[in-house]
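The next block holds one structure in the form of structure tokens; read it before the comments.
The complex appears here without one of its protein chains, the remainder shown in place.
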Amino acid sequence: MPTMDDFLRLRNIHKSFVGVYALKGVDFSLRSGEIHCLIGENGSGKSTLIKIISGVQPADSGEIWVSGTRVTRATTSEMIRAGIQVIYQDLSLLPNLTVAENIAFAELVKARRAMVHWPKIREIARAAIARIGVNLDLDAVVGELPVGLQQMVAICRALTGELKLLVLDEPTASLTKGEIDNLIKVVRDMQSRGITIMFISHKLNEVLAIADRVTVLRDGQMVGTIDRSELTNDRLIEMMAGKVLKQTRFTYADGHRKKLLEVSHLTKANNFADISFDLYEGEILGIAGLIGSGRTELALALFGIAPADSGTIKVGGVERSIESVQDAVAAGFAYVPENRLTEGLVLKHSVGENLVAAIIRQLVSPVRLIDEKRRDNTIAEWIRSLSIRVAYPEVAVQTLSGGNQQRVVIGKWLATKPKILILDGPTIGIDVAAKSSIHQIVRDLAAQGTGVILISDEMSEVVTNSNRLLLMRAGRIRAEIESATVTDTDVQAMVEAAA
Amino acid sequence: MKRLLKYNEFYLAVLVVVLCICITAANPAFLTPENILSFLKTASVNGIMAVGVLFVLIVGGQPDVSFTAIAQVVEYAVVLATLRWGGNIAIALVGACILGGLMGSLNGFVIHYFRVTTIIVTIATLNLYFGLLYVFTGGNVIFVVPSMFKHFATLPIFPMHGANGSTYDFSAMTLMWFAALLLGWFILKRTYLGRSIFAVGGNEVAAQRLGINTLWVRVFVFSFVGVLSGIAAIAHTSIVLSAIPNIIVGHEMEVIAAVVLGGASLFGGKGTIIGTFLGVLLFAILQNGLVLLNFSSYWYDVTVGLAITIGMTVSSYQQLRVRRSRVNVKVEQVAVS
Partner (left out) sequence: MSATTARRRRIPDATLYVILGCIVVLMVGLNPDRFPTLSNLQSMASQLPILAFLCLGMMVSMVGGGINLAIVSTANFTGIITALMLRLLTGGHSGDATLGIAVAAMVVGVIACLLIGALMGWLVAWIEVPAILATLGVMMLLNGTNVVLTRGYTISDFPDALLAIGNGDIYGVPIAFVILVVAIVGLHFVLNRMPFGFSLYMLGSNPIAARYSNINIRRVLLFDYMLSSLFSALTAFVMMGQLNSVKANYAQSYVLVSVLACFLGGVDPFGGSGRLSSMVVAVVILQVISSGVNLLRVDPFFVTAMWGAIILVLIAVNHFTSHWQEMRRLAKLRHPEKPAASAS
């Protein structure tokens, strides 16, 4: 029986799609007024659980109890009436409309009136904004706002009704540090007013910071719920992966290695300023910094997507002018981008096609036609050497798991035989177990003499996998440290200092 | 003032004014009331349809190309019906609206249920309607139309007297155009339906999640452009006092171009009535100017084409520069030592 304290209680929920299980026997409860985090890998059933809670999808079997009463027909309108609102990762805002209209739109729909009364809209919006005390311009166009403020708009919209439970799906994915702090403040404030909050996140450090309780899902089943008092990083990883993972540090065998890259005073207005650093063969140079620190912008300048305004780039002692991707690749650069799905891969094309995309112009016979045999051999070679798990190369790359997809991206770039490989957030959205195998690939690469620049949000990743670390903040390099001398918490603190 | 500069419509208005000045300098007959009222009258056909096209572009970004065919069919249907059964202009208008609306709604249903792109479906209906029109009418021009149209065209609204004793007047067609603009503005700005149209155009998934019935929004939009095309057909008949089967069809691109130049985005979710009005006005002034400056009508198409090409080149280039100079990072300023 659900206790009086539980706002929401799910019992023995089963859900399958055409014979395949998404959720199996899930028991889940939310205490009133708590901040509860739900963690799970891709494929664990997180989104399905959210859809059932919000009424978008009906469960196949099981019970849902809200505030002590059994919900017999869980539809979206029913759940909204029960005070449950979900803010999805894409925020579901109307980018072409103003803040005021976005906030009030839900009310507009509910009111079912033919006419629109603009003063009323402004009034609704103002009331919602006042409830969380954030500074929003009612007439600003939502699409032009920074992501952090857009999120505030989404939260205000949720507040226009009677809100009892707010579900946030990966809310901090693209927020800057300041915006994350603001969000946490707002969340705590809502908690103090009695609203229950459910967070879905994969950022363990944030979970550790804010959650009252954490639930871990794996393969459609509940692994367990732990209280704040028992919460540690290792415990969470263990619950998520199902096994204990040890992380060893990367070691760099020094010894008069050649200088691969020398960057001097690289500057690009509104992106970064006065960047200077060196990179040697066999190194993994980490770049740590929060969103908005300029780290990706720096990578894009080196890679020719958004060339710098001034400064020099010397590869192997030779100065190179990099104004396009072609220039960068010719100079020896390769870049594994942050957004695997939009920038790294052409999803509808096959694994094989994605693998040879960067070098297709080299795989030609003397008559300028694609040499199919060489192409197929190249594909097979990379599939084998990177252990890409795929039945055959003609399969569309979108059917692969995140980890395998990333191998394809890496394979595409390794095929260009780069001197310098830049990786930007290489293990985002990849299973904990698959992450370490990607790290191993990168380490092996460095061991063979390639220079690696590793940019990442996750401090543990960047600290354990590099020998040297650059800290970036507000477009500048703040410090250069030996990775062996710090821990990830140190770096997290350094990067956030005076942000 | 600076805020005005952000708007596409402002530049368009400036362009219109500049154009007027140039043409008047070359031929003062341009800025006379008779002339102005005259080209406002001829522009009304395209102008009325443009309001509908604006709605389509807002809801989804892709243009509807079947509206001219709907107008042609309605024109014939109404003329033949009134020739056969008589009636008055009001009945003709109502009939036009109903027929146009029904034909347009087919587009809406097909696009929604089969989830196909607007342009493919409307190409299909364009061909279907236009082809059937010819099949059933044999492509014959109807030279004599009921007198109600002539009466409508010469309806006295605000009779004015010219310097040399001539009379001129607003035409009922121009008023219909302005009424269509007003109606369009009202729907878009003041009704829940209008805001839903913007919502669907901005983010359809979000709109659905909010509970907006996207089916009815779409059906409305396409019916609306059908209704407006029907009204435009009546206007056209009143102006030319005949029914010609292929005179409206063929101008789809011109109308669409006018709406796009007026600021409607091809990605959906954006567009204003003022911009649409200015776009249509620009093309009307161009055409009128060419006539007054004694250019042969051959030059009209080139001028329009040039106007569109230059217009969107400039507009796209501007947007490109805005994208390029986006502030990605607030770079910390360090004192130069």
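Letters A and B name the chains as they come in the text, with residue numbers starting at 1 for each one.
Rule of thumb we're sticking to: a contact is a pair of C-beta atoms (placed from the backbone, for glycine too) under 8 Å apart; a residue touches a chain by one contact, two chains touch by 3 or more.
Computed from a prediction, not measured in an experiment: that's the story for all the values here.
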Residue touching the undisplayed chain, where the options are A:226, A:347, A:447 or A:484: A:347
Which listed residue (A:109, A:305 or A:433) would be found touching the missing chain in the intact complex? A:305
In the whole complex, of B:39, B:67, B:129 or B:277, the residue touching the missing chain would be B:129
Among B:240, B:253 or B:291, which one touches the chain that has been omitted from the display? B:253
Go through chain B and note every residue touching the omitted chain. 63, 65, 110, 113-117, 119-121, 123-135, 139, 250, 253-254, 256-257, 260, 266, 298-306, 308-309, 311-313, 316-317, 319-320
On chain A, the omitted chain is touched by residues 16-22, 24, 40, 42-48, 219-220, 305, 324-326, 329, 335, 337, 342-350, 352-354, 357-361, 363-364, 368-370, 372, 393-397, 401, 412, 416
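The rule is short, and it goes like this: only the chains that are shown with their structure count from here on.
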Which part of chain B faces chain A closely enough to touch in the complex? 189-195, 198-199, 201-203, 205-207, 209-212, 269-270, 325-332, 334
Please output the residues of chain A touching chain B within their complex, sorted ascending. 76-77, 90, 92-97, 101, 105-106, 108-110, 113-116, 143, 269-274, 292-294, 297, 473-476
